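Dropping a structure here in C-alpha cells format, bear with me for questions.
In this view, the complex is presented without one of its protein chains, the others remaining in place.
Each chain carries a letter (A and B) given by its place in the written order, and its residues are counted from 1.
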Amino acid sequence: MTFRGTSLSLALAVVLASSTSSFAVTEISWWHAMSGANNEVVNTLSKEFNESQSDYKVVPVFKGTYPETLNAGIAAFRAKQAPDIIQVFDAGTGVMMAAEGAIKPVADILSMGGAKFDKSLYLPGIVAYYSKPDGTMLSFPYNSSSPILYYNKDIFKKAGIDDSNPPKTWPEVWEAAKKIKTSGAAKCGYTSAWLTWIHTENFAAWNNLPWGSNENGIGGTDVELEINAPIYVKHFQELADLAKDGTFRYGGRTSEAKQLFLSGECGIYNDSSGGLGDVIKSGMNYGTGQLPYEPEAKDAPQNTIPGGASLWVFAGKSDDQYKGVAAFFNFLSKTEIQARLHQVSGYLPVTLAAYEETKKSGFYDKNPGRETPIQQMMGKAPTENSKGVRLVNLPQVRDIQNEEFENMLSGKQTAQQALDNAVKRGNAAIKQAIGQ
Amino acid sequence: MVTAPSVILRAGLFTNGTFMASSTRVTFPNKLLPYVLLAPQLAITAIFFYWPASQAIYQSVLREDPFGLSTQFVGLDNFRRVLGDPNYLNSLQVTLIFSVATALIAMALALLLAVMADKVIRGKGIYRTLMIWPYAVAPAIAGMLWLFLFNPSMGTLAYLVRSTGYNWDPLLNGDQAMVLIVSAAAWKQISYNFLFFVAGLQSIPKSLIEAAAIDGAGETKRFWTIVFPLLAPTTFFLLVVNTVYAFFDTFGIIHAVTGGGPGKATETLVYKVYNDGFVNLILGDSAAQSVILMIIVIGLTAIQFRYVERKVHYG
C-alpha cells in the first residue's frame, strides 16, 4: 500500500509543480530571516511593491534564523533552485563575497534596471561594508544597525550621576558603573551584548585601530588578527577587573544581556541600535548615547561599523528576473520608503535623502536616540580601519573570541592571555579557511 | 476474533513460568515474504537516508566551499586535523559526561514516575496526560523557554536561585552550564521514556504480580524480581534510544542554552558537528566529524546489543 500511495502522490506533486509556473508576471523570490515586527515590515513592503506595478511580483518567504536562511539558500543553489534574493547577516558577508560565481553584484543589477547606480546617494559607512575593495557594491543593505549606549535614568539619579549626560568614554563608563554599584543604585553597573561585534570589531573602527591586517580583510582574505595590541588588552583587562565584583556582568554571546538592563539589574548597557524597540516597550525611563570611545586612541571617535543584514542576488537568473530585482531595489531605495522603514523598524536608513527627510520631519526631536547610530556612521569618511571586518569564517572567529573572553571573565586567564589565544587560534582558523 | 490464540497465549505464559529467553525463535518458513515486508522501509531509507548520507560522507574527504564552486580531494586530511585537535578530546569527554548523565537521569526519573502512575488508581489518566504533554513543546520553542527560565540574565528561576545568595551563573561557570544542559536534555526526554515505560508496564500480566504477592513477596522485591526483568525489553529499547538521543539530538538544546560555552565546557561532539557545518559552513571538517561520531555510536550500540542485551529476557 505504501508504494501505490507514494507513486500516486508523486504524480500529484509533479502536476502541482508544473501548474504553478504559468504566470504572466515574473515572480521574484525573496528568502529572508526577519521575524517579529520586522517580518510584517517585509510583507508590507512586498505587498506595496507588487501593487505599485504589474510586471513583477515579489514573494517573501521566511526561512528561519540567519544561519538557517543561509543554509537553505546554499542547499537550493547547489540543487540549482536558488531564490532570486536572499538575506544574509553581516558576519556571512565574507562567505558570500568569496562565492563569486554564485552571486551577482548589486551594482550591476541596479544599472540593468535602467536607473544609473549612484553610490554617493547612500550612507558611506554602510556602503563601504558591503562593497569590494574597488568600491563595487555587492549586496543591497536592507537592515543595518550600529552599537549605541543605553542607560537607565532612574538608576543614574539614584546613584547621583547626571542623567542628562551619558558617559562618552570608556573610563567615564567604568566610573559611572562603579558609582552605581557602590551606591547600591543597582546590583550591577554595566553590561553589554555582542562582546565581539561591539568590543573588538567596533572598538577597532570607532577608535581607528587596526583589527586585522589587510584592511581587516577587506583588502584580501589573508588576515592576521591584531586584537592583542596593548590598547585592546587594557580595555579587556578593565572589563575583567570589573567583572570580579559584579560591576560588569556578562550576559551571553549575543543579545541576551538586554534582559539584565531591562530588569533594572544593570544601569548601563551597550547593544545594537536595533534593540531600542524592546527598551521602549518595557516602559523604563531610559536614555541613549554614543558608543563610548577610548581617549588614549588619538583619532577617536572615528566611525562605527554596521551590523544587520543585506540582500544578495544569486547568479544565473534571467534578465527579466534581474530587471525585476532592480525595480524592487529601486523601490526600496525611494526616500519615502527608506524614511518610513527607518522610523518603523529602528534600522538605519540606507540613503542620505531618507536621513535628511526624517530629520526635517522632526522625528529625531521626538525620538532622541534614533539619530545617534547614523551620526556615528556619518561623522568621518571611513578609514582602512573602519570600513568593516571581513573574513570568510567570521562566525567561527567570533566563536573563538567568545570562548576566550568567557575563560577570562571566569578568572581562568588574564586579558593578555585571552587575547593572545584568540589571535593565535583565530589566525590558525583563518589560514585553514582560506586553504593555506 | 482473538479467542483461540489468547487462550494459547495464557497457556504459553504459564507453562513457561517466567518469560524465558528462547535462543532459537519459532519463525515462519516463507522465503520471499520477509523481503516484501521490509521493502517499504528499506526503499525510503535508501533514497532519503543512504544516498544523501553517502554524499555527506564523501564530503569528509573533500575541501569545498559552501556553494560547491571549488572542490578539492584531500584524502584523510580532514580526519587528521579533527583528531589532532586537542579540543576534540575535550569534546569527547564532555560528550561522555553529558550523554551518560542525560540518559541515566531521563530513564531513572521516567521509570520511577511510570511505576508510581501504575500504582495509583485514581487520576491515572490525568497524571499520564500531564506528564506527556510537555513533550508537545516544539524543540524550536523549548530553547526559548529555557532561556526564559534559567538564563542568568532573564530567567525567572535563575532570578529566584540568585536571590537565595547562590551564585548561579552558567554563562561563566562550566559545571553549572553542564548541569543546565543535562537537565534541559533530560527534561525533554522524560515524557518520552515515561510513555514507553507505561506501555511496558501495561503489558505485564497482573496475574504474575498477584501470584508473587500471594507468595508473600514485598513490594520492592516484587518490583526487582518480576516487574523489572519483565520490563527489560522496554528498558533496553529506551537505553539504546536515549544514548542515541543524547549523542545526536541534543545540539538544538545546547545551541539555545549555552552555545557550547562557557569556553568549551559544554561543547559536545554533535554540537561541534552542527556548529562547524551548519553555522560556520566548514563542510569538510564537519563531515569528517560526523563520520567519526557515527563510528563511535555504532560501536557503542553494537556493544549494547552484544553485551547488555544478553541480560534482557524476552518471552
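Just so we're on the same page, a residue touches a chain if its C-beta (ideal position, glycine included) is under 8 Å from a C-beta of that chain, and two chains touch if they have at least 3 such contacts.
Here is the rule we go by: contacts and distances are computed from a predicted model.
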Options "Ethanolamine ammonia-lyase small subunit", "Nucleoside ABC transporter membrane protein", "sn-glycerol-3-phosphate transport system permease protein UgpE" or "Acyl-CoA dehydrogenase family protein": UniProt name of the undisplayed chain: "sn-glycerol-3-phosphate transport system permease protein UgpE"
Chains in view that touch the one left out, judged over the entire complex: A, B
Contact residue for the chain not shown (choose from B:L33, B:I97 or B:I303): B:L33
Among B:V198, B:V257 or B:I282, the residue in touch with the chain that has been omitted: B:V198
Touching residues (missing chain, whole complex) on chain B: 1-6, 8-13, 15-16, 19, 22, 25-28, 30-31, 33-35, 37-38, 40-42, 44-45, 47-53, 55-56, 68, 109, 112-113, 116-117, 119-121, 123, 125, 127-142, 144-146, 148-149, 154-156, 159-160, 187, 190-192, 195-196, 198-199, 202-203, 205-207, 209-210, 213, 219, 233-234, 236-237, 240-241, 244, 247-249, 251, 270, 273-274, 277-278, 283, 286-287, 290, 293-294, 297-298, 301, 314-315
Hidden partner chain, residues of chain A it touches: 1-2, 6, 9-10, 12-14, 16-17, 29, 31, 34-40, 43, 59, 61-64, 68, 71-72, 74-76, 78-81, 83, 143, 145, 254-256, 259, 262-264, 272, 274-275, 277-278, 281-284, 308, 345-347
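Just so it is clear, only the chains that are shown with their structure count from here on.
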Chain B partner contacts - residues on chain A that touch it in the complex: 2-3, 67, 70-71, 74, 77-78, 95, 98-102, 191, 249-253, 256-260, 263, 265, 393, 395-396, 399, 402-404, 406-407, 409-410, 412, 432-433, 435
Footprint of chain A on chain B - complex, ascending: 39-40, 43, 63, 65-69, 81, 147, 151-154, 159, 171-174, 259-264, 275-276, 278-282
